[in-house]
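After the structure tokens below, expect a handful of questions from me.
Every protein chain but one is kept in place in this view of the complex.
Per-chain numbering from 1; labels A and B assigned in written order.
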Amino acid sequence: MDWLSDEDIMQEVKQGNTDLLALLFHRHHKHLFNFFLQTGVEYHHSEDLMQQVFYRILKYRNSYREHADFRKWMFTIARNIMRKHFETRKRHQEQDLPDILLNFIENQINNSDEEEKIKILYTALENIPAQDRELINLSRFQGMKYEDIAEITGTTVGAIKVKMHRAIKKLRDHYFQKADQ
Amino acid sequence: MKHTIIVIIAFWLAWQTGLSQNQYETEIPNIRKVLIERIPGTLLIQQSKENIFRIESDKEPQMELQDERARGLKPVTGNYDNTGLGLALIQSGSNVTISGPSRLDSDGNYTLFLPPDVEVSVDFANPFSGELVEIRGIKNSLEVKTLSGDIKFSNITGPTVFHSISGDIEGSFSALSQEAPSSIISISGLIDVAMPTNTSAEVKLMSVSGKIYSGFEIEKENAQKNKDPRAGDLSQISGIGQKTSGKINGGGTSLILQSISGNIYFRNK
Partner (left out) sequence: MTTQKINTMKCNNTQINALLTAYLDKALTPEETIMVEAHLNNCSACLHELQEIRNIQQQIEQTPLIEPPEDAEKRFRQMLEKQSKPKKRSITITVDFSWKKIAAAIIIFLAGAATALLIQPNTETSRSSLASLENQVSQMRQVLMAALIKNDSPSDRLKAVQYAEQISKPSPEVTNILLETLNHDPSVNVRLAAANALQEFAIHKEVRTALAESLQQQSDPMLQIVLIKMLVQLHEQSVVPTLQQFSHDEETHEMVKKEAEEALTVLL
């Protein structure tokens, strides 16, 4: 099924074949869901935001530019929705990583050594600001190129290079501090 | 001193050519495809800005004989010329057709500036067409047919469908579009095509009586010594009447280069 690209399908959605959006949802919802979780959105809210992103894609399908990178568009929308979400819940201190991330490891990973490492990673992630988690997620978990991240976050590639390093540096400090203990 | 003279001559030449240039420009949004046929001379196609169509010609448009009776009427048959350059530019839906008169003498030089991402189709397959079609920097699907005219190109991506009876087909791609297969055929002309080294494709090279040279690693027979100066340091991958097919860089879209009696040079750059 690789032969129809996201962009082909989105174009078709734009032209009124809205049912096809289900396929794009199928392709991307897991990554999108984890993007929210790992940036610090709680489990059920993550699903809610994910549905919101695709609802917005459906609603604004006419503004999709032909051949524009679909994932880039999706993450731009996702970021905006997430920012709104954080703003309204500022008082609720929801910047901690959701418990599910840590619980999940305990249930799913059998290798305790591996489990320990992932736990350290998540604890380190928890200790850095959400903006930094977002950058690391887009680059490492989603595999996006710096050019794309620059566009999504509305900055230059040059700035991303430096920001990315700062983010990784913070993460690294927390990670190895734990790991070395 | 010498330099000043050269500069003066250069200016004079530029001025002269400037004088004999005739131009037409129009803006049409949302065009997907441009069809070009019956151009009375050589044709160079280049990029313009979005939605801009510009035609330049070095040929003085001939004054049509005025028919007193036809005053106030539009010609229904014969040439329709809305550019002042002897060509008609007509939009229908998302297509634009640029065409010349049905009977023509092919001694002009025409440059068309087209929006960079339109599809282009050029039909030079009639005996009155010019001897050269050159395309630079158009990044979409291209189709060119000629009889004896050469086809030249640079900085294109295709997919391409080129066919010539006796013209040479020569040029370079900036990348090879994986959207659809590309096919380049010349019956008796040579084919000389360069592509970036990292191009991936499923290639089919075939020449009935010509030789095939490739700079790319294809599954190949033993390289033979070549004496063809044009081949340079390309290795000869097949003898006469041979067909070579295989993957380059792991394979991708299909790319076909075929000739009957012309040599094929498939370069990496």
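Note that contacts are C-beta pairs under 8 Å (C-beta built on N, C-alpha and C of every residue); 3 or more make two chains touch, one makes a residue touch a chain.
It should be emphasised that the depicted structure is a prediction, and the values quoted were computed from it without experimental measurement.
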{"item": "Left-out chain, listing which of the shown chains it touches", "value": "A, B"}
{"item": "Missing-partner contacts on chain B, residue numbers", "value": "33, 119, 141, 143, 145, 158-163, 179-185, 187, 204, 208-209, 254, 256, 258-261"}
{"item": "Where the unshown chain meets chain A, residue by residue", "value": "1, 4, 8-9, 11-12, 17-23, 25-26, 29-31, 33-34, 37, 46-47, 50-51, 54-55, 58, 100-101, 104, 108-109, 114, 117-118, 121, 136, 139-141, 145-146, 157, 160-162, 164-166, 168-169, 171-173, 175-177, 180"}
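The criterion applied here is as follows: only the chains that are shown with their structure count from here on.
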{"item": "Distance from the mean Cα position of chain B to that of chain A, given in whole angstrom", "value": "45"}
